[in-house]
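Okay, so here's the structure we're looking at.
A selection of the complex's chains, in situ.
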Amino acid sequence: EGKSIAGIVFQQDQYMRGVQIGMEKATAESDDQLLSANSDSKLEKEAQLIDTYIARGVDAIAVTPLSADASMTALKKARDAGVIVVTFGTTVNGDIAQASVTSSNTDIGIGTGKAAVEFLKELGGGEKVKIGTLAFKSLLPEQSDGRVNGFLSQVEDYVDVVSAQDAWLAEKAVAVASDMLTANPDIQVLYAANEGGTVGAVQAVKRAGLEGKVFVFGTDGSEQLANMLLDDDNVLQAVTAQQPLEVGRLAIDAAIKLIDGEEVEKDISVPVLPLQRIDPEGVNAFKEGLKALTN
Amino acid sequence: MTTTTEHVERKENFAIGILRNYPMEIILGALIVFLIFMAPGFASTHNLLNVLRTVSMLGIIAFGMTAVIISGEIDLSVGAGVALAGCIVAWFAGAIGGWGGVAVGFAVAVSVGFSVGFLTGQFRRWFDVPTFITTLALFAALRGVANLITGGFPLTNFPSGFDFLGGGYLFGIPFPVYVFAFTFVAMHFIMNNTSFGRAVYAVGGNLEAARLSGINVWLVKSMTLAITGVLTAISGTLIASQIGSGTGTTATGMELDVIAAVIIGGTSLFGGKGRIWGTLIGVLFLGCISNGMTLMNVSEYWQYVVRGGIILGAVLLNQVLERVR
Amino acid sequence: MIMQKLATKTDEDGVLEFHDVTKLYGPTKALSSFTHRFDKGRVHALMGKNGSGKSTLVKLLAGVIQPTLGTMFVNGEQRQFTSPHDSFAAGIVTVHQELSLVPELTVGENIYLGRLPQRNVGGLSFVHWKKLHAQADALLQDMGVNIKSRQAVSTLSVGQQQVVEIAKAMSFNPSILLLDEPTSALATKEVNMLFGLVRRLKEQGVTMIYITHRMSELFDIADTCTVIRDGHYIGSVEMKDADHADIVGMMFGDEAHATRPPRRAIERSNPVLQVKNISRTHAFKDISFELYPGEILGIAGLLGAGRTEVMRAIFGADPLNAGSVTLNGKDVTGYTPRQMSQAGLGYTPENRKEVGLVQMAAITDNLCMASLDAVAKGGVITRAQEKPFVDKQIKDLSIKTDDPELPVSSLSGGNQQKVVIGKWLNTKPNVMFFDEPSRGVDVHAKRQIFDIIWEGAEHGLSSIFVSTELEEVLEVADRVLVMRQGEIVTEVDPTKTNLSELYGLCMEGAKN
């Protein structure tokens, strides 16, 4: 008979939507049922959703935990109730997840960092390049720090962070990035840790007329960001896309196997996908993939 | 024949009477019946207890908020207050350690809640600053302080067994439900049967008349805010226990849910009118909607639409039923 | 408990003394170096035209406001009241001019607000509802009024609310009682009830200050009369030595006042307003009458007879259940107040504070509120366009104000009433409903208002005039309808009847 699996995301953005679609596709063919929900980035809502699904008697929960530490309590309850727990995107401490499908946040930062190294070396010409960062620390501190630190770990020898701010919604990020450029006219590079931040940073540079003087490195893949990489304004240099469809599919696969009592690999890693201005073919291929996703 | 007709008429009047006097109760009842049949797992004891546990956190604060709104004020800072209280308790649990730390933390959180609430009322008195503004400022500031305490990362150094408060069961019923029930009874009693409670209605209904009657109107307003501050600290501690950590991002947007529950329960935003009982109904109503939609697997985008539609529909129906005469 | 009498009584107990008391509101001198001693155990009438500072004096004693300069002595001690609470503690109880009840609460609760009877159970003290309602009901019954403690105040008419205010004051067992126009909303029966209470209190040695604009009451109830004019103390007289003309002279100096113009023959062929068989559940039923050009139609009735309800329903403020209304030959049944106003009907409501004015808005804004369409050319409006409309009413109605940009709440009660009337005169109506236009208005201003009504009639304005003071109805109206319990019972010619006859008609068969 059909199994029921709950998929819990924590916000409504393109990445999460992609994961959901991946999950839907993975359950579409069978008579397994997918229950999806959104924790709105709130720990207490996450705990409530997990309680609700335990009460409903689901076989497995696939979740992207909000916090490695703080999400433990709720998920432990699920395990204690005999529910399979699979995490994706992020994971949780305490050996609770029976399988974990991740592209680590650090990897996401590292991906963009690697793409930036050569660029920064050249731009600095021996000197450290002044950069500013846009993060989402007051929303999700662990993920945010993972990405920013991953990025910095690659480029720390070549940069000097002169401004670090929070802004994750595009319209806020435009304002904040503009202000950062005003306060620090010597900034040459902006790094943004999520999609909204990246869009906002690019728009801020264009709005300030600093094309060719200030460059943006960002995070996440979307049609808009792909187009920005292909645009000849030379602002956005590289982003690191995740593969949400893959993540969703693998999470469901692992959950089904675990329900059936099969063995699965505990740490399933989904590679991240660096997209760079210097590789337009790669960007175009990614765009094609996206089209398939939305149809 | 005559008697039969009379009997029918009486019955009709009785039905109309119920409709008019308990519209919101009926709407909630209808929602529950609907969910029993349509939402898989809704009627299980386990699920119902979960719903109760979930609404407890919100409801504890909502009872205080009811008093605040009846007194003619508002408190937008409760979500931030919950986060702050959780962080304070967690910080002391880490710094002092064990249950002693929790106890000190809880005492500090409650004192902070009380003082901040009371001062908000006094601000209104001394400087005529609307509580809307003061608590809007606190809305930002308290969360900032919470984050400064934690440094941005969840604090999880609680003693073992701490999770009982938010997650444990006592005689088969979740612990927070007891706190919720106690708060309901206490606030219901206070509002209906004490001079203070009646003064709250008077102050919200006609400030000048209350003042001319010798009521210390600012003390009354400040006290409703202080009570809400204390209840916020209690709820914040329970939530910290439930999620096993104190973080600055807890309970984002909760103020709107709390106020929504109060208003759905029939309290007027303009003060003077409202009932603790109504808020109980409002809280349960919101809890059932959220739970039901998750159980019925309503897609998350539709959830927003459905939630909006149900709230609007319920309040509308409530008003229409009240008019049946 | 608040009311504890001092253990040792002195001669100065119950004496009120003012020394050079001044109260400023910004540039306005509401009270100016007022010096006077009110002896104990007597009823002191306080007279003066609108805005002369009577309420200000009372508010000082009630602890609502504090003097700018000067000192007050209560019971022989110098006192500074910083809150109403302090004033209660000194044994002073006040019935304020503007109603101060909480509409959402019951009558009983309003009476004992701030000192609800308590019951002690297990160390917790909570409200003793039974005792509260029993006490309140006993009090109301003792006063001889038919109001129940458990009724919500919001369901009472203005007059009944005023009775509740008085009941509230009585419940304190005051040693000093301040009554600021307690009778302005009361009809004869309730006024007599109040006077009975006042006499009873006087026997108990209570000192009372009594403010009224009804000259006739003075001789009935007061021992002395103190007159203030523009915030200044003018003088005091013993009532037994005074007559009407003396007091009016003190109040107004030698200003002239209007008398009724001779009655004219009314052309009763084409009614401007025709009301046919209108009914409204629980308020009135089967009301029919006609109003003719230039006619002033009075409606007499007791408190709660349904006069207000009839006028509101015709004006479209409340829905009708049956019947039709024709205005200027047009069927206007079911019109909204807006449509009615456009059709030429104006209505000044009886409770100006609640529904007549926007208290926080400027006098200018209030005066133009009903005539926005006329004042604004193509929807655009400027202060310059409003000025003529505002100035005209301020002048015609002698509204006492320093600056029409001040909020209307800064005006004294009588002047607020004039603003309500001015607001409607600005719409140039051809039918006006005046619901208690003379409530809380001084003798002089009252004449002015009547003059406006009469003068309007000369120019073809038809009016309905309602007043709880039946002698006014007799004086002002050309024809009088008598209402009782929601029905018109008869019609009388004011020149062919007298006060006691009219009163009898209003009373006849009425319950209690």
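All chains are identified by letter, namely A, B and C, in their written order; residue positions are counted from 1 within each chain.
Just so we're on the same page, a residue touches a chain if its C-beta (ideal position, glycine included) is under 8 Å from a C-beta of that chain, and two chains touch if they have at least 3 such contacts.
Fair warning: this is a prediction, and the values are worked out from it, not measured in the lab.
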Chain-type multiplicities in the full complex (formula in displayed labels): A x1, B x2, C x1
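Just so we're on the same page, only the chains that are shown with their structure count from here on.
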Furthest chain, CA centroid comparison against subunit A: C
Chain occupying the most central position, where position means C-alpha average: B
Centre distance in Å when subunit A and subunit C are each reduced to the mean of their C-alpha atoms: 71
Euclidean distance of C-alpha centroids - subunit B vs subunit C, Å: 43
Interfacial residue positions of subunit B with respect to subunit A in the complex: 40-41, 44, 46-47, 50, 53-54, 57, 143, 147, 152-154, 156, 163, 167, 239, 242-245, 247-253, 290-291, 294-295, 297, 299-301, 303
Touching residues (chain side subunit A, partner subunit B) in the complex: 9, 12, 33-38, 40-44, 46-49, 51-57, 67, 69-74, 77, 137-142, 145
Touching residues (chain side subunit C, partner subunit B) in the complex: 2, 62, 64, 83-85, 88, 94, 96, 100-105, 109-110, 113-116, 118, 125-127, 129
